[in-house]
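Shown here: the complex without one of its protein chains, the others still in place.
Right, chain A next:
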Amino acid sequence: MSFASFTARGFQAMRSFSTRRNVAQRVRHALNPRNVAAYVRSLDWREVGKGVGYWTLHMVNFGCALHLFGEHVATLSYVEGPSMFPTMAMTGELTLELKWIDPHSLKRGDLVTFISPIDPTRKVCKRVTGLPGDTICVDPTGEYAPSTEHVVIPKNHIWVTGDNLPFSRDSRIYGPVPLGLVAGKLYARVLPWRDRTVFRNTFEFID
């Protein structure tokens, strides 16, 4: 069949289908109980069951693929709570979270997400302020520890703090966080759309 005759036939089919009377007729035909009964009778139920089962399995498989992508590559995640104010709004924001990261390549100033050391069911977001080997003042405000207390962060651990110190439960309370708990790194803010940004590392090294 040539291209021209193919398109011509397509148009013809479309025109005949879109005629209102024709459509009404088709619908009436499809909804006629006798026709419905005939159609149902014509079905091979075993085949239908097979098809539905196969289709369901494929949907489950697709769901697993999506989940794995979100767990290991990247995902959109909702961040809320007062601890990261003013970087994150208290009412919550949608962010793009990268999961395909090497926890050893984190830098001071990165926004990380990790499983909370005090509650394994919770995921929290904080800013990295210390890397392995750094000597860090536990709490400069003196709220949770005397402001003269310093610790050396052990190997394979990071020091994390919230941006809103008075409303944050972070390393000042639970100490250095093992890198094994780190889940991902926040890359960009997506919603609200007018505040969209890529999170830049704003830490400066002072000699």
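Assorted remarks:
Here is the rule we use: a residue touches a chain if its C-beta (ideal position, glycine included) is under 8 Å from a C-beta of that chain, and two chains touch if they have at least 3 such contacts; residues count from 1.
Note that contacts and distances are computed from a predicted model.
One chain of the complex is hidden; its UniProt record names it "Mitochondrial inner membrane protease subunit 2", one of "Phosphatidylinositol-glycan biosynthesis class F protein", "Tubulin delta chain", "N(6)-L-threonylcarbamoyladenine synthase" or "Mitochondrial inner membrane protease subunit 2". Taking the complete complex into account, A:64 is the one of A:64, A:152 or A:191 that touches the chain left out. Only one residue from A:29, A:46 or A:155 touches the chain missing from this view: A:155. Considering the full assembly, A:118 is the residue among A:118, A:152 or A:191 that touches the omitted chain. Within the entire complex, the positions of chain A that touch the omitted partner chain are 60-62, 64-65, 67-68, 71, 103, 114-121, 154-157, 174, 177-181.
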